[in-house]
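Missing here is one protein chain; the remaining ones are kept as they sit in the complex.
Then we have subunit A:
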């Protein structure tokens, strides 16, 4: 009996770090995602976004087999890539995002559609940084990434959300505008209605944004 108890305690002690680690990951991610939600729902603050990117990156560094911290860090850097001061810093943020996604891609548990959507988002930021001279390269690449995402999971609502934003900001003369974008936001909403993330940590952003854009389209 004594021995059995001893064995149980030893086993418990041995297991604790593993449990704790997993628990730690869940806790850290949940907390970071809460801030993430706050940050991405309003006007993003660059310093807070950088802090958030750092947080995800730290989690990623401690958890080499998790793709989600890298994915969210890339998202944060993508947002910084949109809001950066100048072309050079924007590109530096986006280079960082690309590097994080490259790491995420090598992790077996990754989701190809979500990574492709994120790549499209980063590409959109590159395009927005200097549209006049980047249209040719990044305009086409944006479409390519979304095509990859569709192939992998056509029900991912973020594909249509991004497609919609792209058209929304393209002038009407070039086939864009609110009218052209609206059906895509509608499609995204429809997909959001049925979308179930694999876990609470998995990507589920974009619904609020889509709603906002739909309102703009109706104005």
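Throughout what follows, contacts are C-beta pairs under 8 Å (C-beta built on N, C-alpha and C of every residue); 3 or more make two chains touch, one makes a residue touch a chain; residues count from 1.
Note that contacts and distances are computed from a predicted model.
Q: Hey, which one's the missing chain according to UniProt: "Anti-sigma factor antagonist", "Cytochrome b561 bacterial/Ni-hydrogenase domain-containing protein", "TonB-dependent receptor" or "Electron transfer flavoprotein subunit beta"?
A: "TonB-dependent receptor"
Q: From the list A:137, A:155 or A:216, which touches the chain that is not on show?
A: Of the listed residues, the one touching the omitted chain is A:137.
Q: Please pick, from A:92, A:153 or A:204, the residue that touches the omitted chain in the full complex.
A: Hidden-chain contact among the options goes to A:92.
Q: Identify the residues of subunit A touching the omitted chain, counting contacts across the whole complex.
A: Here the touching residues of subunit A are 2, 5-6, 9-10, 13, 16, 24, 28, 47, 50-51, 53-55, 57-59, 61-62, 77, 88-89, 92-93, 96, 131-137, 139-141, 144, 147, 170-176.
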